[in-house]
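If you scroll down you'll find the structure; I have some questions about it.
Each chain you see keeps its place in the complex, though not every chain is here.
Chain naming follows the written order as A, B, C and D, and within any one chain the residues start at number 1.
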Amino acid sequence: MKTAIFPGSFDPITKGHEDIALRASRLFDNLIIAIGQNIDKKYMFSPEQRLSWLIKTFEKHPNIQCMLYEGLTVDFCKQHHINYIVRGLRTLADFENEQSIAHLNKQLYPEIETLFLLTDNRFSHISSSGVREIILHKGNVKDFIPEPIII
Amino acid sequence: MKTAIFPGSFDPITKGHEDIALRASRLFDNLIIAIGQNIDKKYMFSPEQRLSWLIKTFEKHPNIQCMLYEGLTVDFCKQHHINYIVRGLRTLADFENEQSIAHLNKQLYPEIETLFLLTDNRFSHISSSGVREIILHKGNVKDFIPEPIII
Amino acid sequence: MKTAIFPGSFDPITKGHEDIALRASRLFDNLIIAIGQNIDKKYMFSPEQRLSWLIKTFEKHPNIQCMLYEGLTVDFCKQHHINYIVRGLRTLADFENEQSIAHLNKQLYPEIETLFLLTDNRFSHISSSGVREIILHKGNVKDFIPEPIII
Amino acid sequence: MKTAIFPGSFDPITKGHEDIALRASRLFDNLIIAIGQNIDKKYMFSPEQRLSWLIKTFEKHPNIQCMLYEGLTVDFCKQHHINYIVRGLRTLADFENEQSIAHLNKQLYPEIETLFLLTDNRFSHISSSGVREIILHKGNVKDFIPEPIII
């Protein structure tokens, strides 16, 4: 049985994240969408709020589980016998950053494999930071986030 | 009559910004140089200080107006019937970021068109953040900012 | 009266080119879409074929003219008193290349200004070379080229 | 049963390709490594030579098959009921190119999913074109190609 993790901040989840998760869930037996917790980073939304949006978005998908975790992603993977990390690639800046992280993860835990899916064209301009910027300026973000969610 | 907006932080305005604005002002009947206000971001100079530098820089150009605005750039454009956003491109990192913003703006306000001008070679190494860094270290920035301004 | 040129190979014209041209034609009084001729480069389609597709695509747009030209783009601009070049930006690799060309053109003809429009999200994966590749392999390209054209 | 294709020119296969293929073969039930044939492109080695190197490299891996194909990759996938394309990402230039191809493929065949694996650090400087360049200059390429192969 193949299990993968799709880790992220999801602050908040976007339609791009939703699309990556659904496509990844077809490739693996189980997909865990997991919100990493970093005490040093500032988030707009609380972990509980972000988790509840994930749960709502994927509630009809029995092979997708959503959860919070602490510590390094690779340590979480070791503990839960997860060998695959899934990440979406949106921009070249993403790619370069993800490349460093994937190589670091492999050096920390050689059994891990990172798979990349491309963000669909329709969503490639949508980032969580863009969504937050619009929210800050009282704009309407409903076209950028999964349908079940209302912000 | 064609009006464009050149939005930015201008913290502070650089010779690169000045050059982009002058070139854009030849293409449009009116150019509005507008300082967006973002309560969450930290600036080195106050909005009033930044605005006064813009006004001083372009005081001899009757078709350029300088102002402050709040909220989303596209909302400002809708209210003022502006259909063109002008942006300068300096680096590839700029480009990728501007691309996301332009596509977001188009989705929020389909009438908007974003035009890009390339920063002149002579100024392509000059960013506001570089200028701020030099100021912080007590260096001399007069070669990097418009002539009428003294920092 | 403001005239711009949108130069290219258009081998063949794509939906991305069509979109850039239509958006540029709203900004200028006249837009000239011009196919440069380079004896050293190999094309899939003849200049006449490519021109006829341009003409067909834009026949309902009175302020768009299509033509062939020889020599440097800036020499053509000088002769026809054109001060604006319009280019579409699709990828970062495009951007870097266009940047060099725009700076070269400015050094050769300082009156010239190059404006960039971003390729719409829906078309950002479509390049002439991709279309040619599909044609070579007997694939169907009708979704990637302007509607009036049949290849 | 999940089958993926790893398409390429493999002119010649490198240690980077070998590594990507082995890692992909653990994720899928079957992996088809397939050499596309493009009559317009010039190759250093014949399709038969390239195929024989692939076969030799992977002969101990029962779930890896090697073959030649003609036409579009997505047409091959449709005929053989393959829903996954695997590609290795080595550089940002690769990424941008692969992004266009993956989006084109999805538009041509919406059932297809493209997965990307990162080339291992140890091999990220090794490209087929680099290997060909060394061969042309009579250099020794044995450190850059799979062990069973002698060029």
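Just so it is clear, a residue touches a chain if its C-beta (ideal position, glycine included) is under 8 Å from a C-beta of that chain, and two chains touch if they have at least 3 such contacts.
Everything numeric here is computed off the predicted structure, so don't read it as measured data.
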Oligomeric copy total, full assembly; chains in place: 4: 6
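As a convention for this text, only the chains that are shown with their structure count from here on.
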Shared interface partners, meaning chains that touch chain B and chain C: A
Between A-D and A-C, the pair with more C-beta contacts: A-D
Farthest chain relative to chain C (centres taken as mean CA coordinates): A
Same vs different contact residues, chain A with chain B, by half of numbers used: different
When chain C is superposed on chain D by its C-alpha atoms, the rotation angle in degrees, nearest 5: 120
Between chain B and chain A, distance of the C-alpha-averaged centres to the nearest whole Å: 33
Between chain C and chain A, distance of the C-alpha-averaged centres to the nearest whole Å: 39
Whole-Å gap separating chain A and chain D, where each centre is the average of the chain's CA atoms: 28
Numbers and ranges of chain C residues touching at least 2 other chains: 92, 121, 124-125
Touch-based graph of the chains, sorted into line, ring, star, complete or other: other
Touch relationships between chains, expressed as pairs: A-B, A-C, A-D, B-C, C-D
Residues of chain B touching chain A in the complex: 38-40, 70-72, 74-75, 92-93, 96-97, 99-104, 107-108
Complex interface listing, chain C residues touching chain A: 92, 121-122, 124-125
Parts of chain D lying in touch with chain A, wherever the complex brings them together: 2, 23, 26-27, 84, 89, 92, 95-96, 99, 102-103, 106, 113-118, 120-121
